[in-house]
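Sharing a structure, written as structure tokens. Questions coming.
A single protein chain has been omitted from the complex, and every remaining protein chain is retained in its original position.
Chain IDs A and B follow the sequence of writing; residue 1 opens each chain.
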Amino acid sequence: MSLDKATVARIARLARIRVEDEQLEPLRRELNNILGWVEQLGEVDTAGVEPMTSVTPMTLRTRVDAVTDGGYPEKVVANAPDGVEHFFAVPKVIE
Amino acid sequence: MSYRLQGATGEWEVVIGMEVHSQVVSNAKLFSGAATAFGAAPNSQVSLVDAAMPGMLPVINAHCVEQAVRTGLGLRAEINKVSVFDRKNYFYPDLPQGYQISQFTQPIVGKGVVTLDFPDRESVDVGITRLHLEQDAGKSLHDQDPTRSLIDLNRSGVALMEIVSEPDMRSPEEAGAFLRKLRAILRYLGTCDGNMEEGSMRADINVSVRKPGGDLGTRCEIKNVNSIRFLQQAIVYEAGRQIEIIEGGDEVRQETRLFDPNKGETRSMRSKEEAHDYRYFPDPDLMPLVLDDDFIERIRADLPELPDEKKARFVADLGLGAEDAGVLVAEREIADYFEAVAAGRDARTAANWVIGNLFGALNKSGKTILQCPVAPAQLGALIDLITDGTLSNRLAKEVFEVMFETGRDAEAVIDEKGLRQVSDSGAIEGLVDGILAANPDKVAEYRGGKDKLFGFFVGQVMKATQGKANPQIVNEILKKKLSE
């Protein structure tokens, strides 16, 4: 599978990273180079093999249903680049 | 009988499926210890995990898992003993992690069924495809500031159950009945409060149209409908829109739409226009969730009686008609109310009172059963007063109205208004004697064979007692005196 420039642009868009048009081609080559290299995994016979879900054979541990956290809005927004009172603020979104 | 829409080219059938997001009743969030209460100050119920601070990790709330299993059992569904949490990746400001933790390929609950009953036709089974646990997103406020949207993460991370139905509904009525029934089941189970105004239950509706019996058409998804009335309006509008498109020679485009309750229309959602590619993959911060049989069986053993079973019992054991039983079980609170009234009394009388007088009064006053001013014990006491002859049915209705207005006990109302039925034979005899003495001609006519005059004498007694005389005793005494 080889990436074209349109796919690179789509990936960049999905990842929300601005890529200038003139960067698309070099980026395409880089990504193709890496993807071409990892494609050797196709040779491995994995019929009947379960994909790894956790390296240590563990099941999910649970927590009791108690309120133990929160109540510190000032901490939550302490590092925010923009905000109003205890809200975060972003450029207006139109739904 | 079937619901059909009339288009220019003939009849159309609407096909409806639903995804219902139901907020799990829990103290804390699905993966953090922050509170879930509604209406708190902005970002005051947010932990560092919910705000997706760097290095924060999720730990699952055991009670939410239990609630999902309980719901699955209530939907007569398969419980998956191994389920997996996946990340659904997309960017949105109220989704702090940049992904929602959800369940994609291996949900906690598999196939189940919800049965819809109708008064005038056969019941309909709606298949449940699956139920999975996921995190809610935060809230974006778009109208508080001229240039910015404000973000409150209080809801971020609250546990939701997404319940997905098969496209088994064929009319707005069925869709409404489904949501109502599902809501009833969740409330019976105590797994979701079903409060649609506060957003604890939201439905995404998948609507398509086809020629009756034809192939499925392209569907549109209508997001976040939060009342049964809107649900039905949205379906009617959307089906009409699609029919118009198809009959106009165009094709319906698969898309996400939003229902505008003010206009009664659906419109395309700008923010969802971009092609979705959620890049689901198992969340490496969470191991597979494994449930053992004991855990599931313990929850099963604890399940409350659900609407369908309750209805069957009301019919079989209490002798109620199916329709009455259906009405009484529609909401857990009503069923509980009814059962408290009926305990130790004639169930049919209790049912008549609840469905007739009580519902009438609730409707008129716009109150719900939980706001009902008359407690079940009070209504029960009133019924007892009819049974023991203290009140006639007619008087009882009068008393009930006062009880509903004031919340007072029947006895108190009767005493205050002097509505107690006169059953004192001596007093009634005295009255009867007086009336017979005042109407010698009528007495003579009666004794001469004009039986119909009996009613006249009863009327005179009632008039004299303002209707409070016990009619049975009046009859007995009159018969005795007139035959003397």
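What to note about this one:
Simple rule for what comes next: a residue touches a chain if its C-beta (ideal position, glycine included) is under 8 Å from a C-beta of that chain, and two chains touch if they have at least 3 such contacts.
Just so it is clear, contacts and distances are computed from a predicted model.
The complex appears with one chain absent; UniProt names that chain "Glutamyl-tRNA(Gln) amidotransferase subunit A" among the candidates "Spermidine/putrescine import ATP-binding protein PotA", "Na(+)/H(+) antiporter subunit B", "Carbohydrate ABC transporter permease" or "Glutamyl-tRNA(Gln) amidotransferase subunit A". Across B:Pro54, B:Pro146 or B:Gly448, the residue that sits in touch with the chain not pictured is B:Pro54. Taking the whole complex into account, subunit B touches the unshown chain at residues 48, 51-60, 87, 89, 91, 93, 96-99, 149, 151, 277, 279-281, 283-287. Mapped onto subunit A, contacts with the missing chain fall at residues 1, 3, 7-8, 11-19, 27, 30-31, 33-35, 37-42, 44, 46, 49-56, 58, 60-61, 63, 72, 75-82, 88, 90-93.
As a working rule, only the chains that are shown with their structure count from here on.
Subunit A and subunit B have Cα centroids separated by 41 Å. Across the complex, subunit A is touched by residues 26-28, 32-35, 41-51, 59-65, 84, 91, 93, 140-142, 144-153, 258, 269-271, 277, 279, 282, 286-290 of subunit B.
Subunit A meets subunit B in the complex at residues 14, 16, 53-54, 58-73, 75-77, 82, 84-95.
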